[in-house]
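Rather than the whole complex, this shows some of its chains in their spots.
Letters A, B and C name the chains as they come in the text, with residue numbers starting at 1 for each one.
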C-alpha cells in the first residue's frame, strides 16, 4: 500500500491504543478499563464478553466518543475521537426510551436527528413510519407503536431500544446486551434477524453479551475481558461459515469455541 | 368510597373549600364585629359585585388582556432564557445572579421609572406583568434542563445530535412538568404586575378601580376588585392546568395508573 | 405612662417635625404619655388607621375626616386640633402650557394620586371657579410620578400640597417663575387643612388627649421660633433627609399654612366656627356626599389647652 492511498479497508475502522479509563478523581478514583488495545475492521462483527462490572459498557462509550479516555487513544476512520462520533446506532444496556414519546416516535428519533434522514424527515414521514412499523414487526412488536414505553414489558422495551439503534441504518452498531431480557426463543429468532441484516448491510458491530453462544453465533471475533479493571485477556477469531443457523450451534466446532471461552472466563472467577 | 363518589368529591372540593372559607370569614366579621372599612363581610362584597358587575367587568377585561399579553411574553422569553441558562454553564453563572438581583427588587419601585419612559396606559402594565412573571419560568425551565438524566443525553449524543437538538428533543419535554409548575406561579405574578402598574399610574384596570375606591373609603368595592382578580387568576390557572394535562401526561403516569 | 400610638399622614419631613421635637425632648413623656410615632401613606390611610383602632391618634387632612364621618355616622372620629389653618391644597401648572387662570383648566389633563386631598377637593374648586370638573381628564399618578409627568408634558396640570409640589418642581429644575399655582383658598374655597384626630376610644380619656395637645403645642411653638430644632429632630429619625430641602419645606408650611393671621390672633388649634361649618358643606358637596355631617361631629375644641399655651407665633 502506498502512503498516498487513502486509508480504506486496510486501516481498521476503529482503533483502541492502550486505552484506559478511570471514573471519579482523588480518593474515589476507580480504574474501570486498563490498557485496552483492539482493532475493528470495517464490516467486522465483534463481541465482547467478560464478568459483570469489568468495563464492557465503558468500552462501548469510549469507542463512540461518549466518554473521553483517561489515557491512550481512540481512533475512528483514522481520526482521533474528540467527541461523540456520527453514524452510530447504539442500544444501551438499559432501554432509555423517552417516556414522553410513543414507541413509534421513540424509534423515529434517530431519523429526526441523523443526516441525511433529518433533512427529508418531514417530506418522507409516511415512508419512515412504515419503515418503523416493519422493524417493529420484525422484532415481534407489530401493533405496539402507539403504546408509550412505560406500557411495555421489560423485554418489549429492550426490543424497541434495539429498533431505535437500527432504524437509521448506521455504519457502526453498538449493542450492549440487547437480548438480555428476552426468552430463549425470541432471542434466537433475533440472532437470525441480526445476522441477516449484517449479511445484507455489512455494518461494523460491537456486541456486549453474557451469552457465549450468542457471541459465537454472531461475531467474527470475540474479545474476553478480565475482571475490573478490565483488560483484554483473550481474542478468539470465529471462522465458522456464514450464514450460521441454530444447527450450527450444535456442531462440535461451535460447542468447542464456546467451551474454550467459558474456560477462559472461568479463570477470572477464580 | 366508590370511584364515582371519589370523582364527585374531587370536583366538589374546590367549591366546598371556598364556601367554607367565605363562611368562616363572614362569621368572624359578625362575631368580632369587624368594621367594614377594615374587612367587609363576603356577603357585602358579593352584593357590590352583583350591583356593579358591568363596571367591574369592564375594568377586569382591561386588566385581563394586559395580563394575558404580559404572561404570554413571559412564557416565550422565560422558556428561551431558561433554555439558555439550563444549557450553558456560562450563561448560568453570568446571568443567574443578575436575574436574582433584578427579581429581588420590588417592582413598585421600578414601575414609576418605566412609566416616565413609556407614559401611562396599557404598555407599562403589559411590561410589568411580563417582567414580574418571567423569572419563575426561567428558574424552573433551567432546573428541568439541568436535571436531565445523563442516560437520555447519551442517547442523543450517540446519534451525533447538536446541543440544540438535545435541548429541543430531550430538554424541552423533560422540562415540561417544571414549566407548568412555574406557570402556576407566574400567572399569579402577572396579575400582580398588571395591578401594580395600574395603581402606580393611569386610569384603567382593576388596580385603578381598587385604588380609587380605597381613596373613597369604599372598601367593599376594593375587596370586590380583589375578588375579581382572584377569580381571573383561577380562570387563567385552569387554562394552564388544562394544557398541562394534555402535555405532561407521561410525567404524571404514576397518578393515572393508581 | 399611657401608651399612645400616633400615625402621621406621610413620611417624617419638615412640616411634621414638631411632633418629633415633642417626642425627642420628652414633652409627651412629661405628660405621662408613651408615644410611638409612625409614618403614614396619606391622609385617608391615617383616618382609616385611627378608625380601625390600630392607632389612637393621627395627623390627617380634616377633609378626609369629613368624608369618613359622613359615611360612618355613629362612629365619628373627632378632630381635636387644627394644625393647618390655611390649607395647602391647590393645583399647579407650568407657564409653557399657556394656562394663566383657573378657567383655562377646563378640558385639560390632570395628573394626581387618587388619594391626594387637593385632587379630591378639585370638584369643589372647579365649581367655585365655574368650570365643569367632568371636562377635566384625570390620570392617576403616584406622587413620585406626578411632577415629573407634568415636566415631561404628559399631563397639563397637577394637584398637590403647595409645599410639596412646588418644591418638587424646583428640584426638577423648573424655575419658580415658570410655576403657576392656584391655591384653593384664594378662590373662596377656604377649607381647612390637616389636624390631629383621635379615636373614639381615646376621646373617652380627655386627660390623655389634653396632655398630648399641650405637649404638641409647646413643640410647635419652639419650632416656629427655631425651625432648625425641627429639622434636627427629623434628621434624628430619618438620617437621610436633606436638611436644606426640609428647612425650606418647613418654612413654607409655617408661613403659609400655620402662622396665619387667625392663628397669630387666636392661637393654634382652634377653628373659626362659621368658616368651619361652611367648609364642611363645601367638602360634602365636592365629595358628592348624601348629607354633610354636623360640624361638631368633626371638630371639637374641648380638649384644647388654654389659649396662652397655643400662641405659637414667635
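Worth a mention:
Definition applied: a residue touches a chain if its C-beta (ideal position, glycine included) is under 8 Å from a C-beta of that chain, and two chains touch if they have at least 3 such contacts.
Remember, it's a predicted structure, so these values are computed and weren't measured experimentally.
Although each kind of chain is drawn only once, the file as a whole records copy numbers of A x2, B x2, C x1.
Please note the rule applied: only the chains that are shown with their structure count from here on.
Taken as a graph of touching chains, this assembly is arranged as a line, each chain contacting the next along an open chain of partners.
When chain centres are set by their Cα atoms, the one at the greatest distance from subunit C is A.
Centre-to-centre, using mean CA coordinates, subunit B is 40 Å away from subunit C. Centroid to centroid, with C-alpha atoms defining each point, subunit A and subunit B lie 49 Å apart. Separating the centre of subunit A from that of subunit C, both taken as means of CA atoms, is a distance of 86 Å. Residues of subunit B in contact with two or more other chains: none. Residues of subunit C in contact with two or more other chains: none.
Contact residues of subunit A toward subunit B in the complex are 61, 64, 66, 83-88, 90, 92, 94, 96, 98-101, 109-110, 112-114, 148, 150, 168, 174. Residues 35, 37-38, 112, 115-116, 119-120, 199-203, 208, 211-212, 214-217 of subunit B touch subunit C in their complex. Taken together, the subunit B residues at the contact with subunit A in this complex read 151-152, 154-161, 165, 169-170, 173-174, 176, 248, 250-251, 253.
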